[in-house]
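Below you will find the structure I want to go over with you.
With one protein chain withheld, the remaining protein chains of the complex are depicted in position.
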Amino acid sequence: MREAKLRELLGAVASGNVPVGDAVEQLKALPFEDLGFAKVDHHRELRRGFPETVLCEGKTPDQVVDIVSTIRAHGNNVLATRCRPDVADAVRRAHPDANYHEVARSVTITVNPPVQLEGFVAVVCAGTSDIPVAEEAAVACGSIGCEVRRVYDVGVAGLHRLLEQRRVLDEANALVVCAGMEGALASVVGGLVGKPVIAVPTSIGYGASFGGLAALLSMLNSCATGVAVVNIDNGYGGGMLAGMINRIANGK
Amino acid sequence: MREAKLRELLGAVASGNVPVGDAVEQLKALPFEDLGFAKVDHHRELRRGFPETVLCEGKTPDQVVDIVSTIRAHGNNVLATRCRPDVADAVRRAHPDANYHEVARSVTITVNPPVQLEGFVAVVCAGTSDIPVAEEAAVACGSIGCEVRRVYDVGVAGLHRLLEQRRVLDEANALVVCAGMEGALASVVGGLVGKPVIAVPTSIGYGASFGGLAALLSMLNSCATGVAVVNIDNGYGGGMLAGMINRIANGK
Amino acid sequence: MREAKLRELLGAVASGNVPVGDAVEQLKALPFEDLGFAKVDHHRELRRGFPETVLCEGKTPDQVVDIVSTIRAHGNNVLATRCRPDVADAVRRAHPDANYHEVARSVTITVNPPVQLEGFVAVVCAGTSDIPVAEEAAVACGSIGCEVRRVYDVGVAGLHRLLEQRRVLDEANALVVCAGMEGALASVVGGLVGKPVIAVPTSIGYGASFGGLAALLSMLNSCATGVAVVNIDNGYGGGMLAGMINRIANGK
Amino acid sequence: MREAKLRELLGAVASGNVPVGDAVEQLKALPFEDLGFAKVDHHRELRRGFPETVLCEGKTPDQVVDIVSTIRAHGNNVLATRCRPDVADAVRRAHPDANYHEVARSVTITVNPPVQLEGFVAVVCAGTSDIPVAEEAAVACGSIGCEVRRVYDVGVAGLHRLLEQRRVLDEANALVVCAGMEGALASVVGGLVGKPVIAVPTSIGYGASFGGLAALLSMLNSCATGVAVVNIDNGYGGGMLAGMINRIANGK
Amino acid sequence: MREAKLRELLGAVASGNVPVGDAVEQLKALPFEDLGFAKVDHHRELRRGFPETVLCEGKTPDQVVDIVSTIRAHGNNVLATRCRPDVADAVRRAHPDANYHEVARSVTITVNPPVQLEGFVAVVCAGTSDIPVAEEAAVACGSIGCEVRRVYDVGVAGLHRLLEQRRVLDEANALVVCAGMEGALASVVGGLVGKPVIAVPTSIGYGASFGGLAALLSMLNSCATGVAVVNIDNGYGGGMLAGMINRIANGK
Amino acid sequence: MREAKLRELLGAVASGNVPVGDAVEQLKALPFEDLGFAKVDHHRELRRGFPETVLCEGKTPDQVVDIVSTIRAHGNNVLATRCRPDVADAVRRAHPDANYHEVARSVTITVNPPVQLEGFVAVVCAGTSDIPVAEEAAVACGSIGCEVRRVYDVGVAGLHRLLEQRRVLDEANALVVCAGMEGALASVVGGLVGKPVIAVPTSIGYGASFGGLAALLSMLNSCATGVAVVNIDNGYGGGMLAGMINRIANGK
Amino acid sequence: MREAKLRELLGAVASGNVPVGDAVEQLKALPFEDLGFAKVDHHRELRRGFPETVLCEGKTPDQVVDIVSTIRAHGNNVLATRCRPDVADAVRRAHPDANYHEVARSVTITVNPPVQLEGFVAVVCAGTSDIPVAEEAAVACGSIGCEVRRVYDVGVAGLHRLLEQRRVLDEANALVVCAGMEGALASVVGGLVGKPVIAVPTSIGYGASFGGLAALLSMLNSCATGVAVVNIDNGYGGGMLAGMINRIANGK
Partner (left out) sequence: MREAKLRELLGAVASGNVPVGDAVEQLKALPFEDLGFAKVDHHRELRRGFPETVLCEGKTPDQVVDIVSTIRAHGNNVLATRCRPDVADAVRRAHPDANYHEVARSVTITVNPPVQLEGFVAVVCAGTSDIPVAEEAAVACGSIGCEVRRVYDVGVAGLHRLLEQRRVLDEANALVVCAGMEGALASVVGGLVGKPVIAVPTSIGYGASFGGLAALLSMLNSCATGVAVVNIDNGYGGGMLAGMINRIANGK
């Protein structure tokens, strides 16, 4: 549409119906946004294969269904996170091919399957209670074509369980480490491997964990090089970033 | 320059040297910023008469002098805030017409005197220790052509001193209220007047004032309507916003 | 009663029964509050056309209805905020002409329609989850006669959506910017426009948003000039202040 | 038992069976606690007329009833605070003469009516939502024989309402000031009167009130002399302390 | 001036030139502040014998000397707190009869010696490092005519030292308890006595004392009845409040 | 598998097919984890007699039952903490010999009764509301063979109750002290005894207790020597550590 | 004096001048504190061999020397912590046999050498910057007769360095673990050993370590059993507690 308008103006210039000076003025007066589509296209280009993501928390089932339907109508894949079962049900009623990942509290709809990438992302978590966050990371990561290897329940209080999994840690292109309580796992993993570690503090814990603050601060102060942190319980963010790094490892 | 380039392209379209389709592609590929000048101009227009501001804190005297000289070279007024005496001295050596407002810790250089506005801004403070912040507000406000009336040392522990100044409070177009400790003055003034109150918490206090946090929270929770808050000790921000409101009262 | 007492004293002065000197002493000794009613009138004068506002949170439906009825009985407009549906229902049963703005969780009763003002206030929000706060601002603003233009869902992660709306941002007399999560929108808008920006942090977010603290701190530290902040989720406060500025732009 | 042991030792001294030197050594070796009961009596003496207080929060109805019954069995007055209606009902079933102060969420049982004191305590609060805390203070204060005068809904945003009540503020022996949000009322009252002000921050507010923290910090940083602070929502503590001061004014 | 204006109006009433009704209207319309002096007198009355206090922190020696001189010129006693030695020297140069309490960091000038009161205030502190705050309390208290008994270095880690001083604790009319670190002393003293305890948290400690926050929170959460808290290191505030209570015990 | 591989290598050495030097290199290159199982055995050795512990919070009844069954299948004792009644019921349905300690919210299954130790641990708590945490400590402690003596409801506001129990405090090998509100009990007990005190802050309190933060900070800043602190409400951690010390006193 | 009084009373009982019943009453009425010395003796007994400790921070050199001299005059060992070089110099001038442990910032004077205990305490630290705190722990521990084995610079980012020291960790009777930044070392060590771990967070770090808060919270939330925490940088407290446990292991 916008392009059509632009083409029409240039056509008028070409045919001599609009003098150059007038066209310059019209182009300058064009609202900024009229050239904005370049950006949109470019963006789409850059992120090809990424799903559009809906944060369901704080939205009604109807709102989520509307947004999901719009995304799909544009031919994009959908990833909906923090999705309660009733919201997931509503989405599945409207989109029977939607896939609900219950533990991850995520819904995916795959319109265009992403290209499967070489290598893998390791998703690591400290305790069984951290698994929902880890799964959210795994689903996000998988949605952009990454293989995910899960290394769960390897908290630092039983270091041998972690060390037994060293090979998978070493071979990953990127790692997501989810831990609550004192969050020490991120530093320990960061000290073992030479690849980027995306640390996801979880809100698992009580008392002086202050809803994940203890793990968050712990991870931010990691003595290991190569560790960066996302928001508390933000498995999605950790998974996507690790996935982006894995894509880069695939030359994308 | 940019316009020249645009004009050249359109000329080529007009002359038939560049087909419309190619021109569309070239225009779409034009980097964003090439149309950015509209914004720059527009901005300059909007803010005409505003000084460019330099936050001196964390900069060396040399850095400040360089920045100030550059601003001036563009023909703009200068306002430098949080300016220690040695920095001010350096500026004045380079710019002998610079004016150092010692209590306000601010330097001004007026290349183009701002139009003097009708009405006034009241700058109010609770205790004598809050005066440096209040003065920073007053200097900022004055730098864009506002008359400032000072109502100082009117803390709520001696309410009569404040009430004696009610007329000036009532007649101001906007008020800046600077207070440390419990910051109650903002709510009391906000309850007395019908004009916008920009509250500036100060770091004056000790112990559980936590560097101004107590005053900040107090002001954010004001039970009076029409009170908004800027950062702790940000007299500049408070003064500029009150001045902007006074400009609006002058139809600008 | 108080007036009667005053009248009696003055009568005694007039009749010569009380010498002037004695009357001066008596008047000086009169407790403060005996002349307090003057203040009430004055206040009403100042704020003419403003609704009286009821914060419903923490009040029972009966309490809200009582307060609303009292206000109305004095001939004033009513604005009730943070109003749950059951409270709104109770108000509407008692006052069938009450208007419930569901998304804004606000009830208005207009006894004396406010004068419609020139110009407008822009209410901007980052995400769809911020809309309830933005709507509270919009309703408050509208209640004092301001036109409101809504610019919703323009978070900084998709800058082009915001830039497409630049014209409405530029032309507003004042802006209310509501954002949760990192609250960056306030700084970005503040950098684009030359008018006062009232930033309203929202509690939208999770984890390290700490109930809106992240957005609050972000907005308080805005690097843009002309931004002031109200309490988390305080759409009402932001809307009223922006409305007051718009009134000032109308010479009031 | 302990006394028996002591009596036995002294009997042995009296009878010459234990030399004085040995008895001194034995007494010195007696564990501390064996003379502890003296303290209990002494304490009871000091506090005669005070009710024993039960904090109901976190206790089951059965637990509260048990504790209340024990206190009463010792002939003491009872004051139970933070008492939900179901707990109050359970107490009243067991003690039909118990008095439930619903707004104050407090139950009193008066076995020995306290002596009524001269003078009075003023209980002041900022908004109607602060009344439950203020009433808790009033009930506590009344339970030790104090007359209470209530000055409610006099927040600083409408200063005239407060000033109209200056006489009662001036004449009180002690004042309890309950306020949430920015808590400015404590400073303003503290600046008006020359008597002790016990400030009670309340959790009324939202957002950056952080559950009463804003009011708490504000009150702790009060610029007025003679203001001390108790815990957030601790009407009981504020009322008892003001009552103790009123008792002192009565020479007790 | 104001009185002259009032006298003129009443003269006009007396002479029949202004009818009573008109005078009532004029008086009602008189701005609030025109009767403000009444308040000042009243205040002075209430607080007779209290020194005027200067918080020296954040003021230059010259500023302090100026303020002190003004107070004295009005015939009032002076109490200057948080006074560094150089500031004290400056005051003593100007006022050779000024008394510098070095440990208390306070200066007093006694123009009108206060009436000495019956009874006493106990000032208690936990460790030797808390003594400066305790002394500030003692000096403040003494400045209004109270006898002070010092009970120092009685921290709860050596409970016997405290218990040995029980008599003086029991007999005080009010107590000031200064403690840093965990601040437990306030609760222990509060549990031992039946008189008001004004708790002053000090900033003594390190690490997780967070500048006195630990002691402050501890004292605010005291399980003993009759404890209220002032700001961290605010010996002055604690001493004045305890002194006010002691005055009340003297029927003032 | 790993052992097989190792055996194969050693077989090759034995048969002379692999020279010693090569085998050393291969063993050095063996990933760490291949010998990890040694550690497991070693660990089991060290902790013989300790139950394996399940933190039930955040797990479904089914998950808890599965974990409990696995532990038991390995022949270990079970301690499940923070166990809601419905979870406890599920465990008992699967394991009828499970013992539910309701107040402690803990389930124990004793497969191998621990050796009963000499001496005892004192579990002390301030108020009746702290008992659930104290009981969690007591159950944990008992699960490793410790005798526990309970000293409950001895808060510092009634010091005589605590002092009456001095003998049991003095004779314990280790003490667990549970307290909410201001947490002063830990310091007072720490000052009375010469044995390790494990302080457990509880979340009992309201307002500025901030969910146990006040007690936590208080305990961390204890002025008594020999006090260490575990997480808020972590009775389990406190009990286990005190029990470990008691084991050490038994020469284990 | 007190003893004299007691002896006089018992003499009167012995001589028949005071009946037993009267003596019982008199003894019961004796103020608590008159038997306080028992406690002092008892305490001394309990802690025999412990040094008396002086926290030098916040004291002048003269004050420290005075306190040290008094302790020594009572024949006790001295341990002075947080001792700046100038304070140490002053102590050594007065007490030439004082021993200054420079890295530990501690001074010891040994009047009665403590009995050397069996077994040892391991003092572990994460980085070289944590050594001063670790040394403070080691000196404190040594002052009560414990052998200390140092395991320094074994942060979790290089896990192999820690694992190489497993034997010494395993064989210690108690461990002190000092770590700043994210403090993960405490959890990792706690998971490796079966003995009590006293975790000492240090203030080493920057930014979001918030002066040791990150390490403190991390350690409080440790997922390992048997870990308790002392204040930030409180090497002394950690060392003494570990030493007390080692004493218990020696049957004391």
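Lettered A, B, C, D, E, F and G in written order, each chain numbered from 1.
One rule holds for everything that comes next: a contact is a pair of C-beta atoms (placed from the backbone, for glycine too) under 8 Å apart; a residue touches a chain by one contact, two chains touch by 3 or more.
Since we're looking at a predicted model, the values are computed, not measured.
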Interface residues of chain G toward the undisplayed chain are 128-129, 159-160, 163-167, 204, 206-209
Contacts from chain F to the absent chain lie at residues 3, 6-7, 10-11, 13-14, 16, 19-21, 23-24, 27-30, 32, 35, 37-39
Omitted-chain footprint on chain B covers residues 31-33, 36, 39-40, 55, 57-59, 63, 67, 82, 201, 203, 211-213, 216, 231-234
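Just so it is clear, only the chains that are shown with their structure count from here on.
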Among A-F, A-B or D-E, the pair whose interface repeats that of D-G, with over half of its contact pairs matching by residue number, is A-B
Per the C-alpha centroid definition, the whole-Å distance linking chain E and chain F comes out as 50
Rounded to the nearest Å, the gap separating the Cα centres of chain B and chain E is 39
Touching at least 2 other chains, the residues of chain D are 32, 37, 39, 43, 158-159, 207-209, 213, 216, 220-221, 225, 231-232
